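Our next item is chain A:
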Amino acid sequence: MGITEILFWGLSGLAIFAAIMVVISKNPVHSVLWLIVVFFAISGHYILLNAQFLAIVNLIVYAGAIMVLFLFVIMLMNPNAGAEPQKNMWMKFAGVVTGGLLLIVMISTVRSAVDLENKTALLNTGNIGLIQNLGKVLFNEYAVPFEVSSVLFLSAMVGAVVIGKKE
Partner candidate 1 sequence: MLIQYYIALASALFCIGVVGVLTRSNAIIVFMCIELMLNAVNLLLVAFSKMHFALAQTANAATTAGTDAQLFVFFIMVVAAAEVSVGLAIIVMMYRNVHSADINFLNRLKN
Partner candidate 2 sequence: MISLLLILIPFLTGIVSFFLQDEKTAKSWALISSFFTLAIALIGVYTINQKNLLSFDAEWLPQLGSRFTIGLDGMGKMLCLLTAIALPVVFVSTYKNEYQKPGSYFGLMLWMQAGLMGVFLSMDCLLFYFFWELALIPAYFLCSKWGGEKRIAVTFKFFIYTFIGSLLMLVGILYVYFKTPDHSFALQSFYHAGLSVNEQYFAFWLFFIAFAIKMPVFPFHTWQPDTYEQAPTSVTMILSGVMVKMGIFALIRWLLPIFPDAVLKFNHFIILLCIIGILYASLIAIKQNNIKRLVAYSSIAHIGLMCAAVFTNQQVAIQGVMIQMFNHGINIIGLWIVADAIEKQFGTGKFSELGGLAQKAPGLAILLVVMALANIALPLTNAFPGEFLIFNGLFRYNVWMAAIAGISIILAAVYTLNMIQKIFYGNTVAVTENAHDSSMNIKLALVILVIIVIVLGVYPQPMIQLTGGSVHTVLAKINP
């Protein structure tokens, strides 16, 4: 059991634990913080998988920008308002059960997948995750989606204006 394995299991455990905390913690602010922890753990996985670029972007975009945005909004609507009215127990229970079922189904599917026999994800090595490679591909094959995504941003921007702007 090398260092990578230990890291892998540690990060996985952390991610799952943090994710659970996101779901169960009462205070929205806490769940935001726990979510950030999840992101860090996932970035850790990226680094393990030697996808540095994504690791960084993940931290910057998610943990940095998006989560801050979330925090702003939560602050904007005073935090203790986050003490949401309890959903009825039944709903919660049903939710958990359903989620569990989904998990079981997915796992079982994967387990019964014969074509995944001893396939591994290459750790530490493999330089496809490095920027120079990604950049090359992005601006060659992926030029069109890259450009198209600008439309997405435009519409998001317009939308934010239309919705968010106070009259």
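Behind the choice of candidates: all candidates are chains of the complex that A comes from, given by their letters.
Points worth noting:
Everything below uses one rule, namely that contacts are C-beta pairs under 8 Å (C-beta built on N, C-alpha and C of every residue); 3 or more make two chains touch, one makes a residue touch a chain; residues count from 1.
Quantities reported herein were computed from a predicted structural model and do not represent experimental measurements.
In the assembled complex, chain A touches candidate 1, while the other choices in 1 or 2 stay out of touch. If you check the complex, the residues on chain A that touch candidate 1 are 4-5, 8, 12, 15-16, 19-20, 22-23, 28, 31-32, 35, 38-39, 42, 45-46, 49-51, 53-54, 57-58, 61-62, 65-66, 69-70, 73-74, 76-77, 81-82, 84-85, 87, 91-92, 94-96, 98-100, 102-103, 106-107, 110-111, 116, 118-123, 126, 128-129, 133-134, 137-138, 141-142, 145, 149, 152-153, 155-157, 159-160, 163-164, 166.
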